[in-house]
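In what follows, a single structure is set out as structure tokens and then discussed.
With one protein chain removed, the remaining protein chains of the complex are shown where they sit.
Now for chain A:
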């Protein structure tokens, strides 16, 4: 299956969850947040939330700004 992760098309294993996408990106344990198709996925639900085929996943963190 495929998903668009931070604007890039990625091939994901079947049954991928938000948590497995974060692993794939090497995301740190804190300071990140995830939107799945425009909705925030709370940290507590990362492991239990599947990433559907064709989904858009955005993984954000804090950077210098403002």
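One rule holds in what follows: contacts are C-beta pairs under 8 Å (C-beta built on N, C-alpha and C of every residue); 3 or more make two chains touch, one makes a residue touch a chain; residues count from 1.
Operating definition for what follows: contacts and distances are computed from a predicted model.
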For the chain not present in this complex, what protein name does its UniProt entry give, out of "Cell division ATP-binding protein FtsE", "Amidase", "Spermidine/putrescine ABC transporter permease" or "Thiazole synthase"? "Thiazole synthase"
Name, in rising order, the residues on chain A that touch the hidden chain in the full complex. 6-7, 25, 27, 31-35, 38, 40, 42-43, 58-66
